[in-house]
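Left out: one protein chain. Kept in place: all the others.
And now, chain A:
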């Protein structure tokens, strides 16, 4: 088999190239690109709870990046042969692990994008380090990607639990929400968020009156919602760290128990615009949260969102926009390097400053591979202020890139030493 594959390499046509890249061996003599082309792979949840947040629409966003890259460089582009492939990891770390190997080895992927769910995100980071291939995590939240699990080939692009906690926790506490009651799902993401929020709230002069782990998945949050007003001291804010269906359950029941009328505001740790869309803005109206990007935040974002809308008929989540941006920055780095060899590309990426439709005032930190950029404190509008479909957010404040993310020293303290 291998012989026929090698023979096929000699054929100048690009047919069946996905197979010829098998084995991950060195590229054909003299070629600057492995397999004579660039392969971008999107590995994410295409059927489960995060499918609407990122999923197939992020594959579309990466394709948009490829088209825009080709249009920008035309004949000067490092290659015209850029392929986008994708796979469904079902949010399972074991599936993510084997799919990532398959993408790198058999499909010739030069870089993997997206990968929601922290456990799966970390699994792929390990594969990327072993294969010495690039990996841009977009939708994973864990700070371990830029802490104890960081490596030379892994970049963390859009957000993380530190940025969410410090954006929302700090601001809401400073605005007077001093006492918090935190409910978090009892798994890695929830525990991490709970810890990060606790630190941020205390640092801002507030306190966590109580915190409770909730079952996952869970459809009845009454226990916790009834407990909240009876706590001593009575909390000002209910901090919900749930995601997906659990978050929807919790918010529906929060509204039923009329906790807002009892003086307990709702603050959501991780919210995607699809969550607001699914319940309608009134269910969340007045809720503050940290957003990495919002499609209607300015003309530049909106213009891109319009193009996206034409292809998908929905407005982009920040995950979609970040996938576009990461793919674009990767292709730009390959263009500057003149090759897709991983080590040459990381040299172009590390320390690079840029500003694009998603990442404003952005910099790729060489020290821990955290991509820093401006993030936003947003509030959900009541439906009376909503002027069009998906127009749900009001940006209250821009948190500058250098304050939004965990400082380099803390990443180093957490075990990341990239140089």
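The definition used in the following text is that a residue touches a chain if its C-beta (ideal position, glycine included) is under 8 Å from a C-beta of that chain, and two chains touch if they have at least 3 such contacts; residues count from 1.
Basically, contacts and distances are computed from a predicted model.
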| item | value |
| --- | --- |
| Chain left out of the displayed complex - its UniProt protein name, from "Acyl carrier protein", "Crp/Fnr family transcriptional regulator", "Ubiquinol-cytochrome c reductase iron-sulfur subunit" or "Branched-chain amino acid ABC transporter permease" | "Branched-chain amino acid ABC transporter permease" |
| Selected residue (touches chain absent from view) among A:48, A:93, A:366 or A:407 | A:48 |
| Which of A:110, A:160, A:275 or A:356 contacts the chain that the document leaves out | A:275 |
| Residue in contact with the excluded chain [from A:67, A:94, A:174 or A:256] | A:256 |
| Residues in chain A touching the chain absent from view | 47-49, 51-53, 186, 212-220, 222-224, 226-227, 230, 245-246, 248-249, 252-253, 256-258, 274-275, 277-280, 283 |
